[in-house]
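What follows is a single structure, written as structure tokens, with notes after it.
Only a portion of the chains appears, each positioned as in the full assembly.
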């Protein structure tokens, strides 16, 4: 019997889409207004899914208090109210597209969640634009 | 050609997380304020997914009027405005975590839906905490 538990979280951040090794013109051409050098930002809404077996004794798949703390430590603390390009080491050499942010979050969570679980990340950059990454 | 049709439903219920064979202290330690002996409650929002082939003649995968009635009989009638621990036999010896409630609902629906269909259940305990069970 396998089931997935989801927990929501959110963080607000500034970013720009940008490659240092590209000219300004090329950044503008490929990334458009998302490449604004003065940054723009989003309310990122996150749904973390943990798939595994339900514990017969507790009826829990995972203790959500523990999951909530892991999300706080690995996602909210390092990303909330931050400039992703400037202040978050994961994006030093990585363009902070919503795709790459989801992968960074998944990698951060994956190493904190037991191997008996699968991990998925759904990340909304806006209510109209979002990604799912399952590793 | 395989497709999934989803139908939403909802019910309000009281519950507590609790094991009779544990001490009060252990229930409190593991389940925290969800173990309040006087109960608390939720608006459970449910999405039932039915996967199968679309009928060439009607263009329906399943008649939603029939599905709606099955959900009413198997979920809304037995669970809505109920105390899950006290009044619902399925939870007599089963802790009513959102995981276990989803499995109970899936089992109830599975036996009413034809074998040519797969069944999935997404159950929101709150807008921020939900599970998916696919059997």
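Of note:
Letters are used for the chains, namely A and B, taken in the order the chains are written, and counting of residues starts over at 1 for each.
Here, contacts are C-beta pairs under 8 Å (C-beta built on N, C-alpha and C of every residue); 3 or more make two chains touch, one makes a residue touch a chain.
The structure displayed is predicted, hence computed values, not measured ones.
Of the identical protein chains in this complex, 2 are displayed in place, while the full assembly in this structure file contains 6 copies of the same sequence.
Throughout what follows, only the chains that are shown with their structure count from here on.
Put simply, the C-alpha centre of chain A and that of chain B have 29 angstrom between them. Chain contact summary for the complex, chain A toward chain B: residues 1-8, 49, 54, 57-61, 64-65.
Remark: chain B residues 17, 19, 30-32, 94-100, 102-103, 127-134 touch chain A in the complex.
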